[in-house]
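Excluded from the complex is one protein chain; the other protein chains are retained at their positions.
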Amino acid sequence: MAPARSLTVIPDFTLTARIDQVGAEERASRFTKRSIKKDAKMNGLKLVLNMIDLTTLEGKDTDGKVKQLCYKAMHPHDAVPGIPTVAAICVYPSMVKVAKKALEGSGIKVASVASAFPSGQAPRDIKIRDTKYAVSEGADEVDMVISRGKFHAGEYNFVFDEIAAIKEACGDARLKVILETGELGTLDKVRRASDIAMHAGADFIKTSTGKIQPAATMPVTLIMLEAIRDFYYKTGKMIGMKPAGGISKSKLALHYLVMVKEVLGEDWLNNHWFRFGASSLANDVLMQILKEKTGVYQSANYFSVD
Amino acid sequence: MEKTSIKKSSISISENGIEKKASAKRLAVLKTYKIYIGGQFPRTESGRYYIPTNAAGKKLANVCLSSRKDFRDAVVAARAAFGGWSGRAAFNRSQVLYRMAEMLEGRKAQFIEELIQQDAGKSKAEKEINLAIDRLIYYAGWCDKFQQLFSAVNPVATAHFNFSVPEPTGVVSIIAPQGDSLLGLVSVIAPVIAGGNTCVVLASETKPLCAVTFAEVLNSSDLPGGVVNILTGRPAELASWFTDHMDVNATIYCEKDSETKKMIREKSAMNLKRVFFYDQVNWYTAEGQSPYFIMDSQEIKTTWHPVENIAGAGGGY
Partner (left out) sequence: MATKTKNNTLKLKFDTSWSYSPAPESKSAATIHKQYDLFIDGEWQKPTSKKYFDTINPGNEEKLSEVADAGTADVDKAVKAARRAYEKVWKKMPAKERAKYIFRIARMIQEKARELAIIESLDGGKPIRESRDFDVPTAANHFFYYAGWADKLEYAFPNRRTEPLGVAGQIIPWNFPLLMAAWKIAPAIATGNTVVLKPAETTPLTALKLAEILQESDLPPGVVNIITGAGATGAAIVNHPDINKIAFTGSTDVGKIIQRAIAGTNKKVTLELGGKAANIIFEDAPIDQAVEGVINGIYFNQGHVCCAGSRLYVQESVAKEVIRKLKDRIESLIVGDPLDKNTDIGAINSRQQLETIHKYLSIGKKEGAEMYESSCRLPGKGFYCRPTLFTNVAQSNRIAQEEIFGPVLAVLTFRTDDEVIEKANNSPYGLSAGVWTDKGSKIFNMTKRMRAGVVWANTFNKFDPSSPFGGYKESGFGREGGLHGLAPYLNLVN
């Protein structure tokens, strides 16, 4: 990756690009009109599978559950050769060590949520300790949440500084900044939060925790991809994108892939720069891959639930 | 023909157009009948004149025989006035038209005299001026209402707010009804300017006096210069210029002459003027006035704008 041009000027975030919702939704729906057939479908499905952050973020998570999920991540469907692994496992900080061990040598990353996930309602020092703990346990990636309350109150500097502080706490781990777009209300604010996160040092921007509805939508993801594109043109620095929550069907995931292809192009069409945060998507993708291979519609009973 | 009955007339015109009323104790001051362009009263640039006569063969005046260049100048004035006039509040246009009626009312006597000179009987003259005044009042009232009647909010199926409103078409050239001096003229001018257009009007060739006097009314009634421009002269000479000028948006013709009508349609194709023939209208009846006359010189503009969250928003419902 080329080194970033220096970010000398931090923009006035009250002046970030304006979004017309109706136009954005029209554009987003246009991607769904692409017809993905044959090779494009098979290659697309494999790409989607390989971009998944297989996620479990539950209070009842146990070592056993996480280990099973890690096995699934490495061996999505061994009955068929040539199936790629997922990109990462996404867990709470307390599960990082288990996951790290289970995935050893697989190349699959461990992502940990941190910073008082999912509400973000904690003092900064606790968020930083949360982050440092996750990293010290072996997390390759940290998924933080922004302080939505401060954001709505117009305290953009607070939000900015907090992201920058957590980025520092991440060390070498890549930082994904969750905007929790379902709580932001408008696409204008999605764009503004995206700009703040990227300028403050995010490696990825991410739509949602999965705990709030609506989670990822195509218009929201489009606005974030466009923010990434504009930031790239402005700074030369690439930022990753992770829509999370609500993407459980292959067809929808392929629509997202179309969107990445047509907004950001080749460089982002890989799991270093694009991820799906999802739990049930993987099996639907596997079913579709099998359908393409066999020509027969599939049943969920033939795919492991982890 | 009724000259003998005009006891109070202060003017009478001799064979050569010069006042020589024997009984007058003082020499009356004659009026020069000029044309009206851009709020000014020039003589025709051509220096030409013609002398219309009444049925008794009496000469009415030395009237400007306007040229195509007068028309050209009038169109320039009308175009210049269009932005300001169409941009005025409709309520304000309404007040101006009302003011025109007030001024006309105040000069009633003069118009009656002129109408009588131009062959109207006294009661017909009175009827004509009264109708003309009332017609202005009628259209004054329409200025800020026809838009509401002919606008629409269109229920489109997408997330857009969509509405259509009438807007004035621009500069309108009008060859006024030739059969009378005042009422036809007022009846064709009023709806055009009520809707925010500006116009260039050619008066009745044979009965031009009231048109010029009406210009004086306009000049004293808050109507901005250039909104109405009045020429006197010959339709046969000017009709083609009225219809092929590229900066005129619409044209109105009120006579039945089929050759002229054909020529007007053909020439107006050059810039796709809107063409209206009011050759079947009796200006002395109710059919001589309606908001549909205003709508003839209106365009419909439709505007679209997105509506955020038109059906998705939960709040507030």
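A and B label the chains in the order they appear, each numbered from 1.
Basically, contacts are C-beta pairs under 8 Å (C-beta built on N, C-alpha and C of every residue); 3 or more make two chains touch, one makes a residue touch a chain.
Small disclaimer: the values here were computed from a predicted structure and weren't measured.
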Next on the checklist: Need the list of shown chains touched by the one chain that isn't shown.
Outcome noted: A, B
Item to check | Candidates B:Thr32, B:Thr53 or B:Asn154 - the one touching the absent chain | outcome: B:Asn154
Item to check | Hidden-chain contact residue, picked from the options B:Thr44, B:Ser94, B:Thr198 or B:Asn249 | outcome: B:Asn249
Checklist entry - Among A:Val66, A:Ala114, A:Met241 or A:Leu257, which residue is in contact with the omitted chain in the full complex? => result A:Leu257
Checklist outcome for this item: Where subunit B meets the chain that is not shown, the residues are 149, 152, 154-158, 160, 162, 164, 169, 249, 258, 261-266, 268-272, 274, 286-287, 290, 292, 299-306
Checklist entry - Which residues does subunit A use to touch the chain missing from this display? => result 1-2, 17-20, 22-24, 26-27, 33-41, 43-44, 47, 226, 229, 232-233, 236-238, 257, 261-262, 264-267, 269, 272
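Throughout what follows, only the chains that are shown with their structure count from here on.
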Next on the checklist: Averaging over Cα atoms per chain, report the distance between subunit A and subunit B in Å.
Outcome noted: 70
Checklist entry - Which positions of subunit B touch subunit A when the two form their complex? => result 159-160, 306-310
Item to check | Complex contacts: residues of subunit A adjacent to subunit B | outcome: 20-23, 25, 186
